[in-house]
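Then we have subunit A:
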Amino acid sequence: MTSPFLEISQLSFRVPGNALPIFDQLSLDVAEREIVAILGPSGSGKSSLLRTVCGLHSPSNGSITLRGTDITNSAPHQRNIGMVFQGTFLFPHLTVGENIAYGLKMKQFSKESRKQRVDEMLNLVHLANFSNRDVSHLSGGEAARVAIARALAPSPQILLLDEPLTGLDEQLRVDLAKDLREALTASHITSILVTHDRNEAAIIADRIVRFADLILPT
Partner candidate 1 sequence: MFVLWPTLVVLSKSIDRASLFHVLSNSQLRQMLWFTTWQAVLSTIGTLAIGLPAALVLSRYSFKLRQMIRALTFVPFVLPTIVVGIAFASLAPTHYKSGPLPLILAHIYLNIAVVVRIVGNRWEKLPTAFNESASLLGARPFTNFRTITFPLLRNSIIGASGIVFVFCFSTYGAARVLAGPRFPTIETEIYRYAFYIGNMSQASALVVWQLLVILLVLALTYRQKNIFLSQRTLTPLSCERRNKRLAYFVCSSLVALVTLLPIVILFFSSVHSTQGFTLSHWQAGELWTSFLTSLSIALVATLLALFFGCSSAFAIAYSTQVKYQRMMQSLTSLPIVISAVALGLGYLLAFRSSPMNWRGSFWLLPIAHSAVALPFVVRIITPAAQEIQPELRENALLLGANPWKVWTSIDLPCLLRPIAVAASFAFSISLGEFGASSLLTRNGHQTLAMRIGQLLSRPGELLQKQAIASSCLLAFSCIAIALTVEYAMPLIRHKGKL
Partner candidate 2 sequence: MKKYIVSLLCVVAVFSGCADNKVQATKKLTLLAYDSFTPTKGIFSEFTKKTGISVDVVLGGDTGQLISKAILTSGNPEGDVLWGVDNTFLTRAINEKIFAPYTSPLTKNMAADVIELTQPEGAVTPVDSGDVCVNYDKKWFSEHNITPPQSLADLALPSYKDLLVVQNPASSSPGLAFLLSTISSFGENGWQSYWKKLRANGAKVVDGWTEAYTIEFSGSSGKGARPLVVSYASSPPAEVVFSDPPVSKPPTGVINTTCFHQVEFAGILRGSKNEKAAKLLVDYLASTTFQSDLPLTLFVNPVNKSATIPDVFTSFAARPAKPYTMDPDVIEKNRSTWVDTWSSIALR
């Protein structure tokens, strides 16, 4: 039996000094190129899960295996996992193009290939010609698109999306969700989406799980 693409097993996380864990004994398998949506009310610990997977939190227990390699204890910048934060957090001192190229620079892409990849990504999120824009002048929807492009650009092994569309208005969310689904499938990327919106999850994901179901009943 081949092991799954991403295997989260018996994962627990607690804030140091707090007695109660944020989540305990959580397990989830994700197949290659699968888009999984994790659904749950806000404050249930979904974001903490994503942050643990990408290495921003270290788990108190359990393991994370990516393509058969245990990454539980490696540093975030070595994991090659992309993430789109709630609130986008585009680097305010860089232009749209520079934001997208940031990850490519870190991976020592040549200047030529960076430029090409940035254009490719902008086309993918329907923002061609935005490369030289100042990020402070973007609308909420545009910012979300750039954030997705920035995370996808260095071709991470897996993309984590933390409520990427929260805060945008209803109609825009539906459009964006469709475009996001399109971009993710076009890039053939394994993704985990965290959201509290069932509709959004249904449009984007191949599979929907409830956060509460991931936790081993005690």
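In this section, contacts are C-beta pairs under 8 Å (C-beta built on N, C-alpha and C of every residue); 3 or more make two chains touch, one makes a residue touch a chain; residues count from 1.
The set was built so that all candidates are chains of the complex that A comes from, given by their letters.
Here the structure is a predicted model, which is why all the values come from computation and not from measurement.
Listed candidates 1 or 2 all sit in this complex, but the one touching subunit A is 1. On subunit A, the positions that touch candidate 1 within their shared complex are 15-17, 54-58, 75-77, 79-83, 85, 87, 89, 91-93, 102-103, 106-107, 136, 150-151, 154, 156.
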